[in-house]
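To start, the structure itself, in structure tokens.
Incomplete set of chains, arranged as in the complex.
Each chain carries a letter (A and B) given by its place in the written order, and its residues are counted from 1.
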Amino acid sequence: MKKTLCGIVPPLVTPLLDNNTLDVEGLERLIEHVVAGGVHGIFILGTTGEAQSLGFELRVEMIKQTSRILKKRIPLLVGISDTSLADSVRLSEIAAEYGADAVVSAAPYYYATGQEELAEFYEELIPQLNLPIYLYNMPSHTKVSFAPSTVKRIAENEKVIGFKDSSANGTYLQSVMHEMRDRKDFSIFVGPEEMMAEAVMMGANGGVNGGANIFPRLYVDLYNAATVGDIAKVKELQQKVMQVSATIYSVGCYGSSYLKGVKCALFVLGICNDFLASPFNRFGDEQRDKIKTAIINLQL
Amino acid sequence: MKKTLCGIVPPLVTPLLDNNTLDVEGLERLIEHVVAGGVHGIFILGTTGEAQSLGFELRVEMIKQTSRILKKRIPLLVGISDTSLADSVRLSEIAAEYGADAVVSAAPYYYATGQEELAEFYEELIPQLNLPIYLYNMPSHTKVSFAPSTVKRIAENEKVIGFKDSSANGTYLQSVMHEMRDRKDFSIFVGPEEMMAEAVMMGANGGVNGGANIFPRLYVDLYNAATVGDIAKVKELQQKVMQVSATIYSVGCYGSSYLKGVKCALFVLGICNDFLASPFNRFGDEQRDKIKTAIINLQL
């Protein structure tokens, strides 16, 4: 991680056989699939990775197996988001032990914190980490958004090497980019893939996009078109990305449709199991057929 | 309004002497200022225009005076957002009488509606209007967001000629653009100026940006750079736009800082009075000094 990480870093799903068991063969196929698709790094144990739904031991197993399979071919980022600072530190130690390149941390998500408390949480946490850290903004799940000035304050510690924003708020993302404009070594990633290309054209460093689990090449191509300012190509590929969003993430009327859609598509493509950890459940036959049709229509 | 409206359409502030009296001279200077700045249309009685805080008679007076001053040099859009369908129709009749080109309507904002109710509201309203209409998405104020499919449903009536999105949600905006991709005559405008340029590069038709009251030329130039895909120019001008946002809209810790900042800046520039209608209040001396400094630092 000497230089700034850029590009597409899929937030890897966690292939599961049941609530307590990793689908290790599925994980192997998934990692080979995204690496072959040209992604620039891998982020495990994020929101798409259902980290919070996994028991601590299962999270450890996921770190261990991913590290074993990936063999440092591309950077490995590990989510350590937890409501407990102590358990975040433990996860970071394990990530370091298995050779991860950096950790990623969303704000503690049970108690709602103020900005001062949020900054102090990280000022307490970061010195205890032996890996660089990305901050992860996920206000819909954590009930707090890092104020741009809070990002800057926390990032005064140079171990803070980047920021992932999943707020989907374009004004907010621009505000963080503006606040951090003098930190050239600081990576800003955008979560929602629907706005990745435009964010990259405006100067963001890449995307942590769930769809890159399924179609890694599409997101890498879109990222590349955006970095060189090929707007015609961007618009063309964006249509495919929007089609993924409109047809794979929108089956049923669940808040969890995105997660269910991603895992179901991976199952349909023969990559891994589609089991979702509690409190979620995989799609039934009817919805799976819609996902199949959606994949066919995408012609990717 | 034969062809699709594109470009920068400032949501005009309503210059006031007090809660019940228009600052007519200020309005004259303001309109000449934005027209000279090259804007492509004017939108009065929107959120930035404090429409909801104005008595009905004052809204009528604003329509009348704007029409008189503007003399159809550029398109005039009039906000008719109201919780009452009947009063929305009355405002539309008055707008038509004074030569407006179109009306703009945000969802009714007292009762929270479901998507079905929202669609039916417009299916009841639109046939009673004698002007074309833009839908206006402002979920932070109306407590409801037009689902992309609801936009499409309402827009089946060809009197619906466009959509303004002030949600600041980049994923959402892309979803509406995707849903409406086959309606080539349908204009999509973005409210938050911090994300206007990227939205235009991705295919949006323009911006309804409050800052264009103060610095119309800046937003017109940014829009033009975005339409021709001059990304280097976009990034350069975007810095100025972000500086406006960070220094003029962020004085004090008010939810209403944006509105107060815009009116205060217009006052500092000698364009119009800075009185805000209840429930808001103009900035005091200390904050006004910050706005003065911010304007000087902008070097526009």
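Heads up, the rule we're going with is that a contact is a pair of C-beta atoms (placed from the backbone, for glycine too) under 8 Å apart; a residue touches a chain by one contact, two chains touch by 3 or more.
Treat the numbers as computed from the prediction; the structure is a model and nothing was measured.
**Student:** Could you work out how many identical chains the complete complex has, if 2 are displayed?
**Tutor:** Total copies of the sequence across the whole complex: 4.
Please note the rule applied: only the chains that are shown with their structure count from here on.
**Student:** Rotation angle, subunit A onto subunit B: superpose the C-alpha atoms of these two copies and give the value as a multiple of 5 degrees.
**Tutor:** Nearest-5 rotation angle for the superposition: 180 degrees.
**Student:** Could you grab the centroid distance between subunit A and subunit B? Build each centroid from C-alpha atoms only and quote it in angstrom.
**Tutor:** The separation of the two C-alpha centroids amounts to 35 Å.
**Student:** For the complex, give me every residue of subunit A touching subunit B.
**Tutor:** Spelled out, the residues of subunit A in touch with subunit B are 168-175, 177-179, 181, 192, 194-195, 197-199, 201-203, 229, 231, 234-235, 238-239, 242-243, 245-246.
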